[in-house]
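Removed: one protein chain of the complex. Kept in place: all other protein chains.
Chain IDs A, B and C follow the sequence of writing; residue 1 opens each chain.
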Amino acid sequence: MGIALGDNRYGKAEVRLVRVDRDGERHDLTDLTVSVALAGDLDAVHLSGDNAHVLPTDSQKNTVYAFAADGVGEIEDFGLRLARHFVDSQPAIRRARVELAQHGWRRIELPGGPAPHSFVRTGDGTRTATVGYDGTGAEVVSGLTDLTVCNSTGSEFWGFARDRYTTLPETTDRILATAVDARWRHAGTAGTDWAESHAAVRRLLLAAFAETYSYSLQQTLYAMGERVLAGRGELAEIRLALPNKHHFAVDLAPFGLPGADGVYHAADRPYGLIEGTVARDDLPPAIGLAW
Amino acid sequence: MGIALGDNRYGKAEVRLVRVDRDGERHDLTDLTVSVALAGDLDAVHLSGDNAHVLPTDSQKNTVYAFAADGVGEIEDFGLRLARHFVDSQPAIRRARVELAQHGWRRIELPGGPAPHSFVRTGDGTRTATVGYDGTGAEVVSGLTDLTVCNSTGSEFWGFARDRYTTLPETTDRILATAVDARWRHAGTAGTDWAESHAAVRRLLLAAFAETYSYSLQQTLYAMGERVLAGRGELAEIRLALPNKHHFAVDLAPFGLPGADGVYHAADRPYGLIEGTVARDDLPPAIGLAW
Amino acid sequence: MGIALGDNRYGKAEVRLVRVDRDGERHDLTDLTVSVALAGDLDAVHLSGDNAHVLPTDSQKNTVYAFAADGVGEIEDFGLRLARHFVDSQPAIRRARVELAQHGWRRIELPGGPAPHSFVRTGDGTRTATVGYDGTGAEVVSGLTDLTVCNSTGSEFWGFARDRYTTLPETTDRILATAVDARWRHAGTAGTDWAESHAAVRRLLLAAFAETYSYSLQQTLYAMGERVLAGRGELAEIRLALPNKHHFAVDLAPFGLPGADGVYHAADRPYGLIEGTVARDDLPPAIGLAW
Partner (left out) sequence: MGIALGDNRYGKAEVRLVRVDRDGERHDLTDLTVSVALAGDLDAVHLSGDNAHVLPTDSQKNTVYAFAADGVGEIEDFGLRLARHFVDSQPAIRRARVELAQHGWRRIELPGGPAPHSFVRTGDGTRTATVGYDGTGAEVVSGLTDLTVCNSTGSEFWGFARDRYTTLPETTDRILATAVDARWRHAGTAGTDWAESHAAVRRLLLAAFAETYSYSLQQTLYAMGERVLAGRGELAEIRLALPNKHHFAVDLAPFGLPGADGVYHAADRPYGLIEGTVARDDLPPAIGLAW
């Protein structure tokens, strides 16, 4: 009977790394969660438990810490260094994938100016990167997650398809809120100012969300993706997943407040989920190392 | 400039459905979380906000509830009914994907026997299913998640690759613990007793985990997958994701307890993550509707 | 100006301890999360940073592990050993409070019987204990949490107070579901078979929930507490916190299913929260060391 091993990978997940860079009294803080996944010639370990080709996930964790010894820099670069190291130094390993999330911190503001080595966590979006490398090519996907945004007007929803299960009334004014989960693939891996590129994409996403008069969350999604690609020539593709965080207007009439409005119930579940890709059609598609 | 819409889908996520079936005093409880994702001819809504092809996610939610009116049955069947309905009834929709999780309940045991309509939540593994349909073919993936298991011995780890970052000592006796996340694809969608099949796969996974003397978690993963496919002819493929939930033996010697052992620190992060597929090689691969 | 230090305590929280007891091939597993909080003569450390009275929280963690070297036993006993140790061995410490949660495991069932050293996590309620000691007296509170239960009938709610904001219809048949969070104080700390007592309380709670025909969740709460105290003479008091996990019947009439029922939406938030104490009135009240 033909039973065989298929695709597989292994690695260390969620290594929590904090790096402090000191310049006298003034420090900088880098706070990352790093996950490594390796694939390659790993049949023996699955079929017989022979670990000769298995670099322990503990060693992968150590490598993440050791590579931080001389600085982390931008997460895309740090991921590339790690991915290349694993494939280029381990004969059995053919592909590496490194996922990184950078947790934001900013300096505490004191009356005399920003504190030199005291920080407060920000919570308005986590910067992410995923890097893939197969010994020949590398692929970099940057991203952000947990960026929750809301338009309190400028959103309609009507003219939709109806069936026997449709009870939703049409609306010409609703709250549109979502938690942006966006990832964008760079056309290449050389010459990009990752920090500048990321900050620009973030600004474009926020601006497109705020400035798009919306007839559906899909329209807003496409507008956000198109704005990013139109503005950033270094990018090939962007994927967005936008949960529609429903806000239901509370009917206040039963409480003797017939004309009142402006009060909403923010629901947890269920939620809409809108997912889509916007891509340049004149570029080669992804190799698939970093998605 | 060539910027275009790529893959996209939309739907309602995490509809919380509880169904009570009554047979006199004796009730049965079905507790599901259902997510729907639809794809098809949806360019217009992205490009211009024209919703004519968009069945509201609210209607999708209503459909989940309405279809439960005459009973839910097995989640694979319920998912197939829903997926087929959306594609077959909505001209613009070409593909539907329905994800279902069934939360376990069992009857409360009373001195006089099982209670007729009182239940307690179980927590030893959630049954899942994902169903895909494209108007022609359907694909069913069953699964389970959150099944945490532990072997307190019978696990070694040595003979692994070493590099300059390797400090892990070899061991011939360790705790092996993981939270099983498994999904298996059925070769077909007709004629399967889904409940019997699921119960059997669960038993096979647990038995293979318990009975495999392990030199690596990869070996255990393959043994689990092989055991399932060898025992269940209706299945084509199984994918497993096994976090290695590390338990570190506490060195008690510094506390004046030099010979003592049996005490472990259960770590949260980082953790190993072992992912792999075991498949029949004499069957056509997945269409990809339900993964 | 009169600014002064008030109540304070410190300790190590959420020590994750797993203990394996070996009897040949057959093992037993104990899986705990332990938190320690100490109070006493700690003014100096707050006012000037003088740590002379501060046993490090790292030492507290080590103590938890070291005390497990010769076995854990019942969590109430383990907590008492720890609490007494800290107060009796540290001159500056006057009070200790130890919180313990025991995560459930049971043996994996194999065709030949229960596996000797392979286990699966249960998820139907976590056993807890909190122990307080002040150098003279000790107090033990046992408990359980995360025990989710549901009556699919046998619950009414009507005849309630109404005001201008009341829109809730009365009902003579509803689902009653809650996640039991219960803690009960033992009248003494000696001579109790903690395991037997805990198992009995759990059975009484489940039976009272199932067997009480309910006109309000408050009534069910009191019935559960009374049943426990009436059945267990070793207990002085029980406190229950019962979230009312609302299940709303879905109106299926708009979908052309006018007579259909049995379909519910399980809501996340908001939820009712019913909290109450049932106590013997012929016993001294709690010293307050373990609540």
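Here, a contact is a pair of C-beta atoms (placed from the backbone, for glycine too) under 8 Å apart; a residue touches a chain by one contact, two chains touch by 3 or more.
Remember, it's a predicted structure, so these values are computed and weren't measured experimentally.
A.B. asks: Among the chains present, which touch the one that was left out?
C.D. replies: Across all of the complex, the chain we cannot see touches A, B, C.
A.B. asks: Which of A:D7, A:E170 or A:D268 touches the chain that is not shown?
C.D. replies: Once the missing chain is taken into account, the touching residue is A:D268.
A.B. asks: In the complete complex, which positions of subunit C touch the hidden chain?
C.D. replies: 1-16, 35, 37, 42, 45-59, 61-63, 66, 89-90, 92, 157-163, 165-168, 214-219, 221-222, 226, 229-230, 237, 243-244, 269-282
A.B. asks: Using the document's contact rule, name the residues of subunit B that touch the chain not shown here.
C.D. replies: So the residues of subunit B touching the unseen chain are 164-165, 167, 254-256, 268-269.
A.B. asks: Suppose we count only contacts with the excluded chain; which residues of subunit A make the list?
C.D. replies: 16-22, 27, 29, 31, 62, 65-66, 68-70, 105, 108-111, 115, 117-125, 146-154, 175, 206-207, 209-211, 247, 250, 252, 254-255, 257, 260, 262-268
Heads up, the rule we're going with is that only the chains that are shown with their structure count from here on.
A.B. asks: Taking the mean of the C-alpha atoms as each chain's centre, how many Å separate subunit A from subunit C?
C.D. replies: Inter-chain centre distance comes to 38 Å.
A.B. asks: Please report how many Å separate the Cα centroid of subunit A from that of subunit B, as a whole number.
C.D. replies: 24
A.B. asks: Indicate the residues of subunit C shared as contacts by at least two other chains.
C.D. replies: In subunit C, 254-255, 268 touch at least two other chains.
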